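Yeah, one chain of the complex is gone here, protein chain that is, but the others are all in their spots.
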Amino acid sequence: METNLEQTPGYGLDKYSESAKDRIREAFGIPDAKVFFLVGGTQTNSTVIASMLHDYQGVVAVETGHIGVHESGAVEFTGHKVLTLPHHDGKMTAEDLRAYLEAFYADGTYEHMVIPGMVYISFPTEFGTIYSKTELAALHRVCKEYSLPLFVDGARLGYGLMSEANDIDPKELPELCDVFYVGGTKVGALFGEAVVFTGGNAPAHFFTTIKQHGALMAKGRLLGLQFDTLFTDGLYFRIAAHADRIAALLKGIFLEKGYKIYIDSPTNQQFFVMSRQKAKELHGKVRFEDWCPVDEDNIAVRFVTSWATTEENVLALKEII
Amino acid sequence: METNLEQTPGYGLDKYSESAKDRIREAFGIPDAKVFFLVGGTQTNSTVIASMLHDYQGVVAVETGHIGVHESGAVEFTGHKVLTLPHHDGKMTAEDLRAYLEAFYADGTYEHMVIPGMVYISFPTEFGTIYSKTELAALHRVCKEYSLPLFVDGARLGYGLMSEANDIDPKELPELCDVFYVGGTKVGALFGEAVVFTGGNAPAHFFTTIKQHGALMAKGRLLGLQFDTLFTDGLYFRIAAHADRIAALLKGIFLEKGYKIYIDSPTNQQFFVMSRQKAKELHGKVRFEDWCPVDEDNIAVRFVTSWATTEENVLALKEII
Amino acid sequence: METNLEQTPGYGLDKYSESAKDRIREAFGIPDAKVFFLVGGTQTNSTVIASMLHDYQGVVAVETGHIGVHESGAVEFTGHKVLTLPHHDGKMTAEDLRAYLEAFYADGTYEHMVIPGMVYISFPTEFGTIYSKTELAALHRVCKEYSLPLFVDGARLGYGLMSEANDIDPKELPELCDVFYVGGTKVGALFGEAVVFTGGNAPAHFFTTIKQHGALMAKGRLLGLQFDTLFTDGLYFRIAAHADRIAALLKGIFLEKGYKIYIDSPTNQQFFVMSRQKAKELHGKVRFEDWCPVDEDNIAVRFVTSWATTEENVLALKEII
Partner (left out) sequence: METNLEQTPGYGLDKYSESAKDRIREAFGIPDAKVFFLVGGTQTNSTVIASMLHDYQGVVAVETGHIGVHESGAVEFTGHKVLTLPHHDGKMTAEDLRAYLEAFYADGTYEHMVIPGMVYISFPTEFGTIYSKTELAALHRVCKEYSLPLFVDGARLGYGLMSEANDIDPKELPELCDVFYVGGTKVGALFGEAVVFTGGNAPAHFFTTIKQHGALMAKGRLLGLQFDTLFTDGLYFRIAAHADRIAALLKGIFLEKGYKIYIDSPTNQQFFVMSRQKAKELHGKVRFEDWCPVDEDNIAVRFVTSWATTEENVLALKEII
């Protein structure tokens, strides 16, 4: 609000955006990276993917990848197929990727099929899980062998990097992929995702591509301001670390109460098995989601913590779960 | 900022959005209209247009229409051609539209051409001009004869409706078109456009279409809040009326100083002929745009007023132009 | 060749095309059907599918469906996702389809996903298998409940309808689906596929859609002539019946020789398990394809018969397999 009377150039060329870009470059240790701000996740995924693929190419993702399920076909809408691999707690393995690529190019009819053109993963995944440095490096190695850019959907990036279980330093991430984005919407901002092309590999005319996708914010300073703030004094990472810590607390409480973990997540999303009856009772008292059926009596439920979730909130759960 | 700790449903289903929709329905006198919030203009244009056209159809617009020039081909990116007619100070005439449609269907080869599927106009136009009630009614009549929905790009709608020269009441607009949007970004909001389908004609699954276009804002309450505020006690219209009044003042000053009007606009955009030399001097002192060359010595310039432009700002111009 | 000096109207409006359409309508017992000729299968699939879907919709198919695998993403290129179900010897079951649709609409987030808009099956399937009348009727019933048009890819239609195992009369087919095509390219013609909209449900301006997809043949009489010939005195069905009969003979010979069937097909494609060694030897002597690996020592192979395959050809195999 304090900036609304300032006259700034539009479309992300303002001083707040420039400063935010610098801070992001610094946080990830890549002074030459190109940074762009977009508004939301689906938009960011389809814009980045379309900008990096040729028409005849598709994007490889695990079957639970957000782009393949919950984005209303935004990738296909731009003309590209999502080529799916099996997931392992939401993750893609280097072995699966290599096996797929070897089989693909060994098939005499591959020119009749969609050519894999890039790889998409999310970090953390849709199940809150994260890749170890070894896993990500192995995956990236396969990508490089096949000249496939590796794109990391970081809608929840902070929660992954700040997890106790994580062994990847923010400054190491750029060497483990080719493009990633720093999610704002889900990590402290009102909206906004910062796309980072790690090494001089930003597609030509990416600004025009953003505009063409309807993803250009006229008052771009709103994005710049938020990221500038988030990347001042490590606020972005502190927010995420807080949520992860609270999530661990929450997990402890559920375990203590005898709940079974559905998927073991070290980040701010936690998945437990709960009786349908219990879940019904609990709705209205606390906000969580029915995730999927487990068996006749039980479902998996998802609890998500954020910067705004307090220790008290979570301790209060103890009484009612 | 005051709402950031409230827990609200996402994606535009929150109470602020619901209230904002009601207020918009009331302001335009259409209790049954469907209202949707999107983030920006290009996004809104390409989403609405793609949702209302069949693949084999194109959208008819004047050659200066925003969708045909400054939106990086966002409409074509969704697979549709922009079919252009000549403009008259930025406007489409009913006569031109009828002549085009008659010639089109008289041509024995029309099935080899893009079939016109809807009509797009902007109000005010890219030149700040507005349609009279008679002009708009005539255009709409031709559209109805040919079953073409008429879409009004209202990125600057308020400035048009509040112009002294305007004879269309907000409550009359819905009968003069089929879908329009109420521009927030350019009229007082940080961002946001409210799409209004005037009569039970919202495309099925428009929510999914918005998502597919990457145009769905996760924290939709941010849109709802702004429009709720703008449509409380007529703020939206007061903001626009202010800018129009200041623009009229500005026009008076330029005329007094002997400048020639380039296009006679009754809204918040004003176009004058200025010597290249003078324009060069003036840049740096006041914010305006070089619009287009006029002759060897002169160019057209554009001045835009807003809610933040004061009488003092404009009077100060007197001394320097 | 005999018609090359005749002057005929272009684009499928000639007398041969008209006659061919009538004969096809008669063969399938649907006097009011709309028939269109296209050149090839991939083209036909993507044109028909795009013409029947809204932008936000996808097409449901089994994971082995031709549109999802061997068409280079032609469907996605038009903006639509292929939504996959498991296959049963290449077929989709009514139960799987119903379960998918029930789960889809029960999911509170379904508006964030691609909405199913039509169902695609192939008859015979990519494995040569066919649907029984009961199976197809059950599938069609589910489609109708959910208002999903059922599209039958009939690239090899004749071989299915003429199979000894088939219990669907050509005149019954139109009631068991909404649109199908009669494959020419794979059943006796040089090229050409005849799309049949069974009941007044041809999309508006389908001619323009064909043209837009680059699928309109200028000298359309070439398509008309071939289908006119194929549907005179049942030639189309006789060609197919011959190939099916020869295929049964071939299957007998393989069984006699102790080969295991890989997928049991009652049509002109036959799949056997063969040692890698034997397959290597056989290539060069007879034309067949390595289909997929079975285990370390064995692969599945595919033999395809046609109008040109003779009893002698097949008997000669006895000596070398």
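A, B and C are the chain letters, set down in written order, and residue numbers restart from 1 in every chain.
Here is the rule we go by: a contact is a pair of C-beta atoms (placed from the backbone, for glycine too) under 8 Å apart; a residue touches a chain by one contact, two chains touch by 3 or more.
Worth saying up front: this structure is predicted, and the values here are computed from it rather than measured.
Remark: the omitted chain is touched by one listed residue; of C:D14, C:D55, C:E71 or C:E111 this is C:E71. Considering the full assembly, A:Q212 is the residue among A:T198, A:Q212 or A:T309 that touches the omitted chain.
Considering the whole complex, the residue from B:K34, B:K81 or B:H140 that touches the absent chain is B:K81.
Set against the missing chain, the residues C:L216, C:L230 or C:A300 yield one that touches it, C:L216.
Summarising the interface, chain A meets the missing chain with residues 50-51, 54-56, 78-79, 111-115, 203-205, 207-209, 211-212. Annotation for chain B: contacts to the undisplayed chain at residues 55-56, 58, 69-73, 76-82, 109, 111-114.
Chain C meets the missing chain through residues 1, 4-5, 7, 39-47, 71-74, 77-78, 185-186, 190-191, 208-209, 211-219, 222, 287, 308.
As a convention for this text, only the chains that are shown with their structure count from here on.
Its C-alpha atoms superposed on chain C, chain B is turned by 180 degrees; the angle is given in steps of 5.
Chain A and chain B have Cα centroids lying 35 Å from one another. Residue positions of chain A touching 2 or more other chains, listed in rising order: 71-73, 77-78.
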